[in-house]
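The complex appears here minus one protein chain, its other protein chains still in place.
In this document, chain identifiers A, B and C correspond to the written order of the chains, with residue numbering beginning at 1 in each.
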């Protein structure tokens, strides 16, 4: 497991639905193709962006399997298996291993919340043990789970989990993030999960990032990373500013419904969102498209 | 559906597990017997206290079925079917109807959260429609779900849901609670869900209450209600104070793990809790027992 | 100090300003007269409703003095002296004692927040010691101060403060509130501070209440209390419902600016609010008046 590392851009793909809300896995090859074309290195399947918690277990299996089938040779496939029910999470992890995924990940349970790092580590350990051959990533996203235990505390407990590999860090606490990247001489693979200030994450030592906007705006972030690695911070900042403008444009429309609409705008129709989220009305869709057009999305972000 | 109403005490039962954490439905008849003996009128199955979100769908079905089988003639059986995945919630609702439960209930989805009352109402409507012959209750518990939309706003949207019957109100906003009890001339059955100040709920018009501590301390609350209905507020307040002392004693040990330990102390062993909750250690168990002994739990609360 | 007790309704008066925002203490006698006429027993001066934190120290002294001069023989005058700067709070307390106020009160400091009950008690003790002949009340209002330390913990520390007399409890935690009323066999005077469910407070043992809406709608609450003391809970609930309707009507306009507008509507013009609050525009003022008219404010609440 030593060699496993996620680098560069990892996209968190939307789960494609038909117009009636039923699963549409046949869209996945087209999605995979677009990501590969844009230099994306992997996918984080059935997480927040993938509406994993709005899918049945069977649907989550189907989606994971489709990604492995059509893209495992070109993209790293990380399957998110987090669930409030530990038994279900373990079953999903086992399935991910069986189908040949490259890694599994799990967020903290979001209904009952672990009281401390030890309880969280035990929850993670039980999931990781269900797919012992695969690297396990902890998905830190307190804004959704309400679990804000500093990850550095989890890492100290997690050293006893043999296949604990890293973290998807979707939180603003950059001191904690930095501590994690430095823990054990860089023992763990800590990926940055806030597209809106990805540059800060790389400045503090990230080598990879996982996010939803890499599905449709990877070119911006690729240019950002190229400039960053060339030591050209001015250009990197300009590209980050462009990404921020894009995010500030769609955020008022609701993060996920707006982004799914944007996929349709660029010709990769992933369908509606599921309740309790609300798909954009035709009117809002057009208004968003117009605003994105004005800020340069179609000319400067998607290519 | 007009005649359906939940009155007096409705217990939210613990889900019994074996020592290894596997389901132990054979304990349910004993639990039901104890509730009936204490004058409890119904059960709210697989909600927060029942660790519903830590069970598989199949386990939730088994628990609901067992309660119906052994107690439907003596207790009102309300099956909580809430889930982050709407399809799963609907399947549980359908199952509850098939097995002969008396009502279904659902909390708001706790991962993605509805943005407004309309979105929440649509989520509820879809579940209610899966068990159209049963009364549907909305389970309001913002401390767990993070969904704090005032229920009075939901009720205004819910008038179009034919089998919407009421609310389990587990929140501190007593103005909203009062508005709900008065809505449409008392059209909905609004049950109070905060055992620690149940008296306030009845003062503001509640006629029933749902809570976990009625599993082991129903006698306190029955005396409280008897005094309240007799106009003897001093006695009612004294009993509420006793309940508060009990709750203040066990709360520092963690609400649910402590209460499950208390079930064992009174001879109805419901086993451990599941991760991410943590079962009390033997040492803490004895310390809690001793503190409960001191405050009069075994002599004044359980009988 | 043993005999001191605040009972029934205590109003939290607005601080009257001229149209240009400067202090207008000459309005105070008219305000006092209206309160006395409505059977209000006291005033809580320069607290939240009085915009105390938006006044200079000198203005706070002038307001307190005016209330004492014109109403100390008919109303209990409680002067709020809370401040983020302990020295300033102590000076205000000393002044209140000098001018003949009946009691002082202080909220927790709202910038730096005490870390625990001991630190909060020490802060209170230092203020109480500056007016040792007057009863001292702790003003619990976590929604404004961010200090949510349970008051029952403070009371345990406060037993060493000789003139600690009670609490203005403006918070939803009715278990804590009940514990406080029962502490030391009712040793402290615990007043309820949530007008919108005052009935719940009295049900749990309150004997007095402090709030802003008693400035203009005291008749509703007087009828509520009369019914409550006569054992007629149905009527009490109906009056509480009326109060809730009134509050639900003005709340969307901003609590304090709307209420100050309502004072003007009933002929007791207290002027604008100070920044950072925003006085209602003429248009909003008329819209609010119309909505209040519709819900019966002018016919059923003010008399």
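Miscellaneous remarks
Quick note on the criterion: a contact is a pair of C-beta atoms (placed from the backbone, for glycine too) under 8 Å apart; a residue touches a chain by one contact, two chains touch by 3 or more.
The model shown is predicted, which means the values in this text are computed figures rather than measured ones.
Among the chains on display, the ones the left-out chain touches in the entire complex are A, C. Looking at C:36, C:72 or C:86, the residue that reaches the missing chain in the full complex is C:86. Contact with the undisplayed chain is limited, among C:14, C:44 or C:123, to C:123. Take subunit C: the residues that touch the chain left off the picture are 51, 53-56, 84-88, 108-115, 119-120, 122-123, 126, 144-146, 254, 256, 274-278.
Subunit A residues in contact with the hidden partner, per the touch definition given at the top, are 172-175, 177-179, 182, 194, 196-197, 199-200, 202-205, 231, 233, 237, 240-241, 244, 247-248.
We take it that only the chains that are shown with their structure count from here on.
We define each chain's centre as the mean of its Cα atoms; on that basis subunit A and subunit B are separated by 36 Å.
Once the centre of each chain is set as its mean CA position, subunit A and subunit C turn out to be 50 Å apart. Shared interface positions of subunit B, defined as residues touching 2 or more other chains, are absent.
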